[in-house]
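Pasting a structure here, questions to come.
Omission of a single protein chain aside, the complex is shown with its protein chains in their original locations.
Think of it as A and B in the order they're written, each chain with its own count starting at 1.
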Amino acid sequence: MATSKKTGGSAKKPAKKAAPKKSAAKTGVKTTATDETVAAADTTTHAAVAAGVPHENVDPAGGEVRRRDFINIAAVSFAGVGGAVVVLPLISQMSASADVMALASVEVDVSAIMPGQAIKTTWRKQPVFIRNLLPAEVAQAKASDKDPMPDPQTLDERTLPGHENWLVTLGVCTHLGCVPTGAAQGEVKGDYGGYFCPCHGSHYDLAGRIRKGPAPSNLEVPKYSFLSDTVIQIG
Amino acid sequence: MVRFVGVLVGLFFAGMLILALGNTIYLAIAEPAEPVAEYEFHKSPRDVSFSQDGPFGTFERGQLQRGLKVFKEVCAACHGLNQIAFRNFEDLGYDEGQIKALAAEFQVPSINPDTGEPATRDGLPADKWPDPYANEVAARAANNNALPPDLSLITKARKNGTAYVYSLLAGYTSQEGFKNKDGELLLEKFPDVKTPDGLYFNPYFANLNIAMAPQLSDGQITYDDGAPNTMEDMSKDVAAFLAWTAEPKMEVRKQIGWAALLFLLVFTVLAYLSYRNIWADKKH
Partner (left out) sequence: MSFPWAKQYEPKSPLTQWVDERLPLPRLVYNAVGAGYPVPRNLNYFWNFGVLAGVALTIQIVTGIVLAMHYYASIDGAFNSVEHIMRNVNSGWLIRYAHMNGASFFFIVVYIHMFRGLFYGSYKAPREMVWLLGVVIFLLMMATAFLGYVLPWGQMSFWGAQVITGFFSAIPLVGEPLRQWLLGGFAPDQATLNRFFSLHYLLPFVIAGVIILHIWALHIPGSSNPTGVSVKKEEDTVPFHPYYTAKDGFGLGIFLIGFVAITFFLPNLLGHADNYIPANALSTPAHIVPEWYFWPFYAILRAFTVDFGIPFTSIVFIDAKLMGVLAMFSAVLVFFFLPWLDTSPVRSGHYRPMFRKFFWFGLIPCIIVLGACGVMPATTFWLILAQISGAYYFAHFLIILPLISRIEKPLPLPGSITESVLAKHPEDRNNPDGVSAPGNLASA
């Protein structure tokens, strides 16, 4: 059916006849009318073919970008950019929301903590120990700065200059995450007078440094600063 | 078979509806519906424009701050704002220090750390605006059995909400001599709608009589920026403020909307040209 219509048409337009021959020659395969490429359908290509002028659309095997395909590529690229932009909010919505970020830092009034006392508070949903070291305790902590320990650190490295009596650490044992004792009155302070983790027996000293037991590193010191002499901002 | 049953079902439903139609017409004539005061005398919100109206509209920070002042000094005594946290007021142009100070003026529920009893503590920026009453029962007890609604979303919870809030606050009027647009006197036509004791007449309220007394009067609050403080101005300012509390993200929404629309316009043009390009040789 298609073939008869084709020959009917090509009888009227000589250029059409040239196209089948050309593609047949190109592919070297006996092509029927139904196997023709779009070249035959394109009227400008017809003219080019009839004139024997090479036209980029005539060469389907050519690798170069055809001028008329530029608009297609442009449209698809635009869609791609749009698609990428749409993905951004879908990913960012999983990050911490504004109310969580608002609690990213917390202010603590430490005026009620007497030297030798400590309090437990929370920051980012984790326990924090704030300890006011006695001068004797500060000296003792400094004295053991050079002692062998799993995670050597000096007291100065773990406190703020001018506030070396204030020990602010996370209350999370670095072994497997239990909350050590020692911050509150009467709690076991371990062999080094600091904190003791009852889960697997880690002992922390007066600078929160691991001295004995399975914990690999010292109690983490969060980022904190003194907003005033009596108010600490953690985080 | 299907068509046979179908015709029967169709005749049944259509027939019952025609009967119902007859019944409705009969009732309309024999027992015409009583006119209702609320339909005939209720006023739609006034025409008013705010800076945030329209696809390009933005909030006016000064107005929002004034509205906050009105809300805090007048409305907050009875109405909550529980979707707003103090830190949100950064949007209004306040800095961290001002927000901390504002938050600290409020007491938020807390627990006594020594005894465990319920207590209160000073507010922090991260806290939400505390409710004026502990629960609904307390709210009703203090307000003649009326429940002052939380106002965070009020402008989205009412049709034409921002204009409605403004009209309501500024629209208290005397019931004597109140006429609708046909010139009928309310109290003549519906003597039952006479405002009972404890309620106040307000034609912008759906039921015409509202439990809230008029709250604003000229010069009641002095604005820090010296802006006009007539009752009309204060009503508008607090309405604008409540439009912000209902949707703090409105400005970002419109900005991104324009960006998206522009992008899509360009894309659609490109897509159209690509479509024409591909179909150029195909008659269809």
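One rule holds for everything that comes next: a residue touches a chain if its C-beta (ideal position, glycine included) is under 8 Å from a C-beta of that chain, and two chains touch if they have at least 3 such contacts.
Everything numeric here is computed off the predicted structure, so don't read it as measured data.
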Self-check item: For chain A, residues in touch with the removed chain
Solution: 1-2, 5-6, 9, 12-13, 16, 33-38, 40-41, 43, 46, 60, 65-66, 69, 72, 75, 79, 89-90, 92-95, 97-100
Self-check item: For chain B, residues in touch with the removed chain
Solution: 2-3, 6-7, 9-11, 13-14, 16-21, 23-25, 27-28, 33, 55, 83, 88, 149, 152-153, 156-159, 161, 206, 246-249, 252-254, 256-258, 260-261, 264-265, 267-268, 271-272, 274-275, 277-279, 281-284
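Please note the rule applied: only the chains that are shown with their structure count from here on.
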Quiz item: For chain B, which residues count as touching chain A in their complex?
Solution: 85, 87, 124-126, 263-264, 266-267, 270-271, 273-274, 277-278, 280-282
Quiz item: What does chain A use to touch chain B in their complex?
Solution: 38, 41-43, 68-69, 71-72, 74-76, 78-79, 82, 85, 98-99, 102-103, 107
